[in-house]
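== chain A ==
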Amino acid sequence: MAVDGVTLEVAAGEVHALIGPNGAGKTTLIGQISGSLPSDEGQIFFLENEITRAKQHERVSAGLARSYQITSIFKRFSVLENLALAVQARSGSSFSFWRPLAQEAALFDEARSIADQVGLSHKIASSGLSLAHGEQRALEVGLALATRPKLVLLDEPMAGMGPEDARRTIELIGRIRAQVTVLLVEHDMDAVFRLADRISVMVAGRLIATDSPEEIRMNEEVRKAYLGDELAA
Partner candidate 1 sequence: MKKIVILAIVACAFPLAMHALDQGFYISFATRVLIYAMAAASLNLVLGYGGMVSFGHAAFFGAGAYIVGILTFEGVTSAWLTWPAAVAVAALAALVIGALSLRTRGVYFIMITLAFAQMMYYIFVSMKAYGGDDGLSLPRRSSLGFGVDLRNDFAWYYVVLFLLMIILYLLHRLVHSRFGRVIEAIRENETRAAAIGYPVYRYQLACFVISGAIAGLAGALIANQTSYVSPAILHWVQSGTLMIMVILGGVGRFWGGPAGAAVLLTLEEVFSGSKLLGPYALHWQLPVGVILLAVVLFAPRGIAGAFAKRPQ
Partner candidate 2 sequence: MSTILFLEQALNSLQFGLMLFLLAAGLTLVFGIMDMINLAHGSLYMIGAYLMAELVTQTGSFWVALPLALVATALVGAALEVSLLRTLYERDHLTQVLATFAIILIANEAVRMIWGPQSIMLNAPAGLTGPVQLPGGMQYASYRLAIIGVGVLVALVLYFLVTKTRVGMLVRAGASNREMAVAMGVNIRRLFTAVFALGAALCALAGAMLGPILAVQVGMGENILILAFVVIVIGGIGSIRGAFVGSLLVGLVDTMGRALLPIAFAKMFPPQVASNLGPALSSIMIYVLMAAVLFLRPQGLFPARG
């Protein structure tokens, strides 16, 4: 089973890292929490409400957003259009057939500010397709943030990034943590230990530990299963 009997608790306002070897089921868990994947058993609670049966778009409305490990943006739209689309989803109904979208300055202003936040202002008019990998990952995070979530699930935002881009992403998460709770799936241990308030470790579908970074670092089971080599470096 991809996810087997996981009980995870994320506290409001924290940056909670989820680490583990490849194939541990982290992305599956993210999918289940966000609603893109179904779960066979168990319950999911968000802000006092049970959302186990809620559809993905309902969860987003409630303030739960995710980003994707494999970049999933609107390639033929510009950065501005990408972000405005996400802002639009949370700004009233889009069953609006008459009024030109171009007139909605507020949407685009907010999209611009998010582009600024994720460091894409200089590429605001470029199509998603034309962005460099690091920029696409930034847009990936931007899209999740643009829905004004209370909790954002970031699935390996730094995947495939060079050191400069990774540093910028760490800074970004550092900036947004004041407004939004973060569940961060990452392999970059530097980022994890710098940012996380708490760390959970998943191995082969099961959660083997949840603790503060220092405790995790010293946890025998975790070192054996995952961290051993990573920390020796």
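For anyone wondering why these and not others, all candidates are chains of the complex that A comes from, given by their letters.
The criterion applied here is as follows: a residue touches a chain if its C-beta (ideal position, glycine included) is under 8 Å from a C-beta of that chain, and two chains touch if they have at least 3 such contacts; residues count from 1.
Bear in mind that the values here come from a model prediction, so they are computed numbers and not experimental data.
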Which of 1 or 2 touches chain A - same complex, any copy: 1
Partner candidate 1, residues of chain A touching it in the complex: 34, 36, 55-57, 60-61, 65-66, 68, 72-77, 81, 85-86, 88-90, 93-102, 104, 126-127, 130, 143-144, 146-147
